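Of the protein chains in this complex, all but one are displayed in their positions.
Letters are used for the chains, namely A and B, taken in the order the chains are written, and counting of residues starts over at 1 for each.
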Amino acid sequence: MNKFFSILVIAGVPLSVIGSLFHWSAIIMFIVYCLTIIALASFIGRATESLAIVMGPRIGGLLNATFGNAVELIISIFSLKAGLIGIVLASLTGSVLGNLLLVAGLSFFVGGLKFKRQSFDIYEARHNSGLLIFAVIVAFVIPEVFTNTMNDQETMMLSVGVSIILILLYLAALLFKFVTHRGVYQNIDDTNKEHDETPEWGKVRAMLVLALATVAVAYVSEHLVDTFDVVGEAFGWSELFIGIIIVAIVGNAAEHASAVIMAYKNKMDVAVEIAVGSTLQVAMFVLPLLVLLSLFFPTTMPLVFTWPELISMVTAVLLMIMLSNDGDSNWFDGLVLLAAYVIMGIGFYYV
Amino acid sequence: MNKFFSILVIAGVPLSVIGSLFHWSAIIMFIVYCLTIIALASFIGRATESLAIVMGPRIGGLLNATFGNAVELIISIFSLKAGLIGIVLASLTGSVLGNLLLVAGLSFFVGGLKFKRQSFDIYEARHNSGLLIFAVIVAFVIPEVFTNTMNDQETMMLSVGVSIILILLYLAALLFKFVTHRGVYQNIDDTNKEHDETPEWGKVRAMLVLALATVAVAYVSEHLVDTFDVVGEAFGWSELFIGIIIVAIVGNAAEHASAVIMAYKNKMDVAVEIAVGSTLQVAMFVLPLLVLLSLFFPTTMPLVFTWPELISMVTAVLLMIMLSNDGDSNWFDGLVLLAAYVIMGIGFYYV
Partner (left out) sequence: MNKFFSILVIAGVPLSVIGSLFHWSAIIMFIVYCLTIIALASFIGRATESLAIVMGPRIGGLLNATFGNAVELIISIFSLKAGLIGIVLASLTGSVLGNLLLVAGLSFFVGGLKFKRQSFDIYEARHNSGLLIFAVIVAFVIPEVFTNTMNDQETMMLSVGVSIILILLYLAALLFKFVTHRGVYQNIDDTNKEHDETPEWGKVRAMLVLALATVAVAYVSEHLVDTFDVVGEAFGWSELFIGIIIVAIVGNAAEHASAVIMAYKNKMDVAVEIAVGSTLQVAMFVLPLLVLLSLFFPTTMPLVFTWPELISMVTAVLLMIMLSNDGDSNWFDGLVLLAAYVIMGIGFYYV
């Protein structure tokens, strides 16, 4: 798997540079860019993991929280710069749906084919459920409903206020999880899962990989964004569909794969943490950060989704909470999540 | 009870035939048809139950899944043929509300008057809750919100897609429940509840009753549908109200009665299974099947409810999940469900 990604990076990065310089066909380059980003994202993931092991769980948690969705953040910043606000919101919606339904669904399903019942930490699941309701059902729904009668400036004021609160609460959640209540709700000591492992790369090498891969992702992402309109026209895909399905899958592919592998190894706590933790990171950190960053761009981005986007996220959250709150999963739970993802995918294709 | 239904059938079927031939007053015939269907439905129920005991739990489960809502399916097909799409969706909404609120409510209430606390299988309740959220909150809500900006053809494409997924997931749920995870989540072996019982009727007799009663229901239903507009005008009832309250109660009366009797005997698992299982059958099998069948009729039926219908089902599901997820019921839980039913009834009367 890692070897495959290495080859992909070694071939993809130069091809991306050459292709973009010589203006190769947008559709071919779209595929090259996507594959290269998937491979680079896996390097970022491995580097972050190595650093997390070296630096200990607290700083490791922060690192994961920052670089875990670095690819999405970078793609979004370039989309924002290009004024493609619709694609930013769509790709973050797609990231939420992809993590909650596709990643968790595949993990439950694949893990469930091997094991009759798999269990994960019920306290963690409930803690995360509370945050999912806060972020998606309170913080995303309120601006949607309240800004109906507001002008653009009031809408942006409310969006900025909500974004600041989301980020502060996300930081408070890290404080709660890694400092004040570390181990309080776990019956088994899960810290050893990090201490026992030896990092793949040393500190210096990991930081180097992280830096280089991030720069490369930035370069490729900038050019990926430019191909969207040609690709959309060629395949009959709307901006919404590209953002929600394509960009979201590209940005999260590496994470998706590792979650499913963990589920197959019966490490459901890790699989669920990747799926739900990543959702919370996007909803409570990446998205509000982009709203605040947009203040420095020509086009500001309010925290207002389209109704299909919002309702998809709300229903995905309710479904995931219902299925995960008993701390038990099986293949059927996974299938239900996947079925929900397919329904939304069909919906976004036609919308 | 059974004797009463036998008399009703012996009197009702000939009266229905004669009355429809000689064009008796629509209002009198409406009452005759309704009573006859209620009685016939009880025969279908008893025949299915007998066959389920004879054939073993797996085929029995399938039989129940198919014939459990045969009456609703038949009435709906005739309504579909008559182009009365509004009444089909309304009567299926009514069936969902009736099962979740009226049947479960009466069961909890009546059972609770005799027993201080009644309990039922918590795993089964949670499994069903996940399916309720999937069917009603994901699969019904998504088309409603997404089709706002779609044309008729796109709406129908999305409806067909969602319907196919609903049916496939329903079949997967049967596979999960009766094959791969049979007994995995039950601490007590509930298979004996079927094995211990002796069937009321033998195999041949049960199949004969099933066939005859189904034909009779079909005949009566076809004529019942024709009386709707006269009855609606005479009583000032809207199409919606007839579908949601009247047709739904007629189609489910026999089931309702047996659920309440089970609750009174403290067999809450059976009572809840009838109420929630029947809801899931309507939502995940009968309704999507009708959407697909409508492709062969002059008027196609998209999976798009009116807002009052959809919101009623969504709130009913949330309420039922909250009240049933602790695996414990009492008279007050029942009263809450009944109160919700009455509120919706008043709403549909005025809407």
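Rule of thumb we're sticking to: a residue touches a chain if its C-beta (ideal position, glycine included) is under 8 Å from a C-beta of that chain, and two chains touch if they have at least 3 such contacts.
If you're wondering where the values come from, they're calculated on a predicted model, not measured in any experiment.
Undergrad: Quick one: say which of A:Val88, A:Leu101 or A:Ala139 touches the chain that got left out.
TA: Reading the full complex, the residue touching the unseen chain is A:Ala139.
Undergrad: Among A:Pro14, A:Gly56, A:Gly83 or A:Gly130, which one is in touch with the chain left out?
TA: Residue touching the chain left out of view: A:Gly130.
Undergrad: What is the set of chain A residues that contact the non-displayed chain in the whole complex?
TA: Counting over the whole complex, chain A touches the hidden chain at residues 123, 126, 129-131, 133-134, 137-139, 141-143, 145-146, 148-150, 154, 157-158, 161-162, 165, 168-169, 172-173, 176, 180-181, 184, 321.
Undergrad: Given the full complex, what residues of chain B touch the hidden partner chain?
TA: Given the touch definition above, chain B has residues 116-117, 307-308, 311-312, 315-316, 318-319, 322-323, 326, 330-333, 335-336, 339-340, 342-344, 346-348, 350-351 touching the missing chain.
Operating definition for what follows: only the chains that are shown with their structure count from here on.
Undergrad: From the C-alpha centre of chain A to that of chain B, how far is it in Å?
TA: Going by mean C-alpha positions, chain A sits 40 Å from chain B.
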